[in-house]
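First the structure, then my questions, so here it is.
In this view, the complex is presented without one of its protein chains, the others remaining in place.
A and B are the chain letters, set down in written order, and residue numbers restart from 1 in every chain.
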Amino acid sequence: MDSEKEDIGKNRIHLRPVTLLNVTPVTLHLLPCEVRVNRPAPVARFFTPAIRQGPDGLEVSFRGRSLRGEEVEVPPGLVGYVMVTEEKGEVSIGKQDFSEGSHSDEPEQELVEPPEALERDFDRFISASASFSRFTLWGLETIPGPDAKVRAALTWPSLAAAIHAQVPED
Amino acid sequence: MAGRGDGGDGAGARQHVFLLPECLKDASKKMTSGLMFVKLVRPCSGEGALYLFNMCLPQLFEIKVFKEKHHSWFINQSVQSGGLLHFATPMDPLFLLLHYLIKADKEGKFQPLDQVVVDDMFPNCILLLKLPELEKLLRHVTEEKEIGKKKYYKYSKEKTLKWLGKKVNQTVAALKTNNINVGARVQSAAFFPGHQISSDKEEDYIRYAHGLISDYISKELSDDLSKYLKLPEPSASLPNPPSKKVKLSDEPVEAREDYTKFNTKDLKTEKKNSKMTAAQKALAKVDKTGMKSIDSFFGAKNKKKVGKI
């Protein structure tokens, strides 16, 4: 991963809360190969129209190789988001109205500090650009199936909840 | 990039695929700011890791990332390398506070929390002080004194082990309800839950839960917890508990490009272990028993917990 030195320790990456609301749905495919770039790709013209429902799941090919796929649901209690980090200095939605502050129903949960103190000049910002509740998981030639690693990973939040739940007082 | 009218498909921008708890979405209805990713310490290694704060609730979240070799995303009309999937899950902040309490215990005295939770490497740790019900949490792991109106805390190993024991218990219960295979078997068996559950012993569950909890505490505390739980020494063949302080970069890791060596191995055996990389396998073979003491000579003050517990 590209670690950006400037972020280490000091900086904060602010997630714009407003972007978590009402974000557009996104189509996601998790592919069994590494494409080594981040770039636009005409998925809807080359990939999506070639997907077929076969006897044992979805079928498609990519770069002349056969893929088998299936839909994976995001576990209950979770929401999927695609997030994009903003360029430094980029002005985006949600930054303008600090004055309003946050008005929670319970007064004791109000911020101790004004939000200005949380956001500093050198901080970065990240926004959710889209949300999802399922994605298509592809395997090379075989359907990923129940023992796909990512399926196992999806069980983490429920175990995490148990590990991090407060223990009962004596 | 967001808001540039290309449907968020980012020309070359790094996009992150995240799973967030629904509560964050609900919370964001009431806030215009206060969600932030910061780097804080990982108590088990002293290294930095990413956490998410919701400053409005306030609440702490841990960020795990799913990584599998040679995967990528198609995100709408774009391709994103890496195929990473990030998880934000609520985290018990006491694990982090504990890291600082143990560090501060070198002084051997009662201290106010704002003197304890300080970190040159990760100054954002002060955000932990804004979390709710800290006093209640701290009772699990400290002795406290009140002078004037100020509270002073001192780390208590005895109370901490008791608290961790409860953590292990609730984790064991969750392992059982989630049908997680905890036996010392080939790893792939873990993905067929409900299979051999009946044969998993209570001790296996406790050891497994201990291993999971050890991901949130120092090696020393993990060892103490193991004794507290009366776990027998793990046999050498087990990959866990992993040694936390082995400095990999200086270790003679099995040559990455040495295919001749690799080719002579039985491929079937290789397949079983395919979830481990060569370096991890090499590591598993390294005798780590002598390394702890050496490590403490070099431990950077901020990174290592050298305080006597």
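To be clear about the criterion, a contact is a pair of C-beta atoms (placed from the backbone, for glycine too) under 8 Å apart; a residue touches a chain by one contact, two chains touch by 3 or more.
Simple rule for what comes next: contacts and distances are computed from a predicted model.
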Legend entry - Chain excluded from display, named as in UniProt, from "Mediator of RNA polymerase II transcription subunit 31", "Ribonuclease", "Centromere protein N" or "Elongator complex protein 4": "Ribonuclease"
Inset, instruction - Quick one: jot down which shown chains the absent chain touches. - result: A, B
Inset, instruction - Just name the one of B:Cys23, B:Ile63 or B:Leu231 that touches the chain not displayed here. - result: B:Ile63
Inset, instruction - Provide the residue numbers of chain A that touch the chain removed from this figure. - result: 1-4, 7, 13, 32-37, 39, 41-42, 44-47, 49-50, 52, 61-66, 85, 126, 140-141, 149-150, 152-153, 155-156, 159
Inset, instruction - Spell out the interface residues on chain B facing the chain that's missing from view. - result: 16, 37, 39, 42, 44-45, 47-50, 62-71, 79, 86-87, 180, 187, 190-191, 208, 211-212, 214-215, 239-249, 253, 256-257, 259-260, 262-263, 267, 270-271, 274-280, 283
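We take it that only the chains that are shown with their structure count from here on.
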Legend entry - chain B residues within the chain A interface of the complex: 1-3, 6-22, 24-25, 27-39, 48, 52, 55-58, 62, 64, 66, 68-83, 85, 87, 89-92, 121-124, 130, 132, 137, 139-140, 163, 166-167, 170-171, 173-175, 178, 180, 188, 190-192, 212-213, 216
Legend entry - Interface residues, chain A side, partner chain B - complex: 1, 7-21, 24, 26-44, 47, 74-75, 77-87, 90, 92-94, 97-98, 100-105, 109, 111-113, 115, 118-119, 123, 126-130, 146-147, 149-169
